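Only one protein chain is missing from this complex, and each of the others stays in its spot.
Now for chain A:
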């Protein structure tokens, strides 16, 4: 049962991520992106990573995407005030598209059926075990990344502050 659920959810993830790109309206794009993140949450649950699943749910779906939606709703982008694309942009687009095709063909050629994925430690995703791992063997990287986030936060606050003349 697990595999068929995985394939269904994987199909939905890819489908909705494609919808993000193809949707004409930017607000619709963001809404599709939210659904995509929801399917990721389901993937985490399938991998028994409950903590990661719920954090993905809270942080990505609940906070970051709200801010995305926020900005797009305020900008109110639509067809009329979209800047005209110059010829150069089109050329760049064609080149980038060709690069993508080459990469896709190359990677498709190199694909092989992978070995079935076996979770090394199925209970690692539970809160208690994850916490013990993070504050045990991975203490230093964990603390460093939190300092990185703090730096970004301070930077963001500084950017919004008006400079005193």
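The definition used in the following text is that contacts are C-beta pairs under 8 Å (C-beta built on N, C-alpha and C of every residue); 3 or more make two chains touch, one makes a residue touch a chain; residues count from 1.
We adopt the following convention: contacts and distances are computed from a predicted model.
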Undepicted complex member, UniProt protein name, chosen from "NADH-quinone oxidoreductase subunit H", "ABC transporter permease", "Allophanate hydrolase" or "(2Fe-2S)-binding protein": "NADH-quinone oxidoreductase subunit H"
Touch with the omitted chain, as defined above, among A:14, A:73, A:134 or A:149: A:73
Contact residue for the chain not shown (choose from A:12, A:55 or A:124): A:55
Absent chain, residues of chain A that touch it: 27, 31, 34, 50-51, 53-55, 57-58, 61-63, 66-67, 69-70, 73-74, 126-127
